[in-house]
Structures are given as C-alpha cells and as structure tokens.
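All protein chains but one are shown at their positions in the complex.
And now, chain A:
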C-alpha cells in the first residue's frame, strides 16, 4: 500500500529529493518570516500602553513622522525614474559589439563598489562650497556665489544617482541585448524609420524589463539611509522613513514603535511595487526578450 502511495506522490514531484529544500526553508522561516511576524505583532503592543493601534496612531498623528513617507517618496521615485530613463538611450547606443565595450561596462560597474559612504564623502568634498565643482563654476563666472548642493535634498539625490544609475544601466543593457535583432531588421525592411522601430518594436519588448529595473532601483533608493544622514539634511528635508525607524529603535529604544514604522515602510514600498507589477502584467511578455 505504502509503495503506491509513495509512487503517487512522486508523480506529483514529491520525493526524497525535496529534503534538500529543508535547510533553506527552515532558514527563511527562522530568520525572515519569524522576525517579520514578531515585528508585526510587536508593533501592535505599544510600550506606552494604549490601544492595539496606538503606535500607528502615533506615527500618522505626528506630522513630523508622517511626512517622512512623502519625503522618502519624493527622493526615491524621481531618482529611480531618472536612473531608468537615462539608462535607456545610453544602453541603446551601447548595445551590440564594439571595441572597448568591456572597458566601458567595467567603468560603469565601479560606482557600485564605492558604496554609499565613500560616495557621501566624495560628494561632500567635490560639491562642497570650496569643492572642485564650485571652483570651476566660480572661475568660469557661471555663478557668483558657491551653489549649495550638499546637506540638502540634492546631495541625497546625487548620491542615489551615482549608486543607482550603473545598476539600472547594467540591467537595461542586459534586457536590451536579449531582444532579437532580426525583429528590428524586419521592420526596417518593411520601411519603418528609426523612430518607428524604437517606438513600435524595441520599446514594447523592453517595457517589462524597464518595469523590473525601476522596481529594483526604487527598492534601493527607498531604503536610502546612510546618504540621507551624511550628505542630506537629516533633521529636515531628507528625514526619510528609514531614519525615523532607526531613531525609534536605537535612540528611543522603543522597538515596538520602530517595528510599527518598519511595517509602514514595508507597506508603502509594497504598494509601489504592486502598482508597477500590475502595470507590468498588462504588458506583452513574449519569448523574444525583454523578460524581467
């Protein structure tokens, strides 16, 4: 009896080899799912008493805290969008083979290794009031006084572009090289102009990949933390939500409140992800590439 039972399960793909999945599953349950649920339940048990939703009331009732959501989105969405949109034309010019392609892609990867901290330090040096950029602008008489680009919104924005653009570029380039070039040639044979070929052939095939790239860059930008502190204005215009969560946990030692903020952060991020994914699912995803 048991032999046929095993046989039936095996037909559905359940056999001994599934045990190999066990370590990873236990690991994900213990270190990801359990902490997440623990944080979720902790967020409903406010340290200072009050109702179940007291932490969330506190967060949304306090404009200083509530505004961190808008602040974060105001930094992360434009930065992610710019990174993706700038990557498209550049990747478009760089696809295919040419001399020095490997060198160029390598140079583009380098900013990924800089990390947020060196980028922050470099931006402070380079864009600061006595930095090289202001010196050049001043000596060319483009500006009369040093322009302020650090310790405010722009500092964080530039830091996100420097770390996020190479990332977006590499992804877009790999999606673009996955599109079958014969399709475009066929369109050219049928008399489509360059603009038409791009708009009617390449772009629709690339769009799902662009959505994925946008998502991954957005996730990176959304959790901006070190640069918001180091090159931003962490008390004001760049007080992002991850900073609010960090302060609650490590400055006020209110883990319950910190977990609530982390949950809000996760929820906001997942809403954006869901919107993009829904939009993406309406796009064509065929076998000709652009798969994300």
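Assume a residue touches a chain if its C-beta (ideal position, glycine included) is under 8 Å from a C-beta of that chain, and two chains touch if they have at least 3 such contacts; residues count from 1.
Keep in mind that, in the parts below, contacts and distances are computed from a predicted model.
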{"item": "Per UniProt, the name of the complex member that is left out, chosen from \"Act minimal PKS acyl carrier protein\", \"Extracellular solute-binding protein, family 5\", \"Spermidine/putrescine transport system permease protein\" or \"Cbb3-type cytochrome c oxidase subunit 3\"", "value": "\"Spermidine/putrescine transport system permease protein\""}
{"item": "Absent-chain contact - pick from A:48, A:106, A:196 or A:281", "value": "A:106"}
{"item": "Identified contact with the non-displayed chain, of A:65, A:119, A:151 or A:238", "value": "A:119"}
{"item": "Absent chain, residues of chain A that touch it", "value": "12-14, 16-18, 20-21, 23-25, 27-28, 31-36, 38-40, 42, 86, 89-90, 93, 95-96, 98, 105-123, 125-126, 130-133, 135, 162, 165-167, 170-171, 173-174, 181, 184-185, 188, 212, 215-216, 219, 222-223, 225-226, 229-230, 242, 245-246, 249, 255, 258-259, 261-263, 265-266, 269, 273, 291-292"}
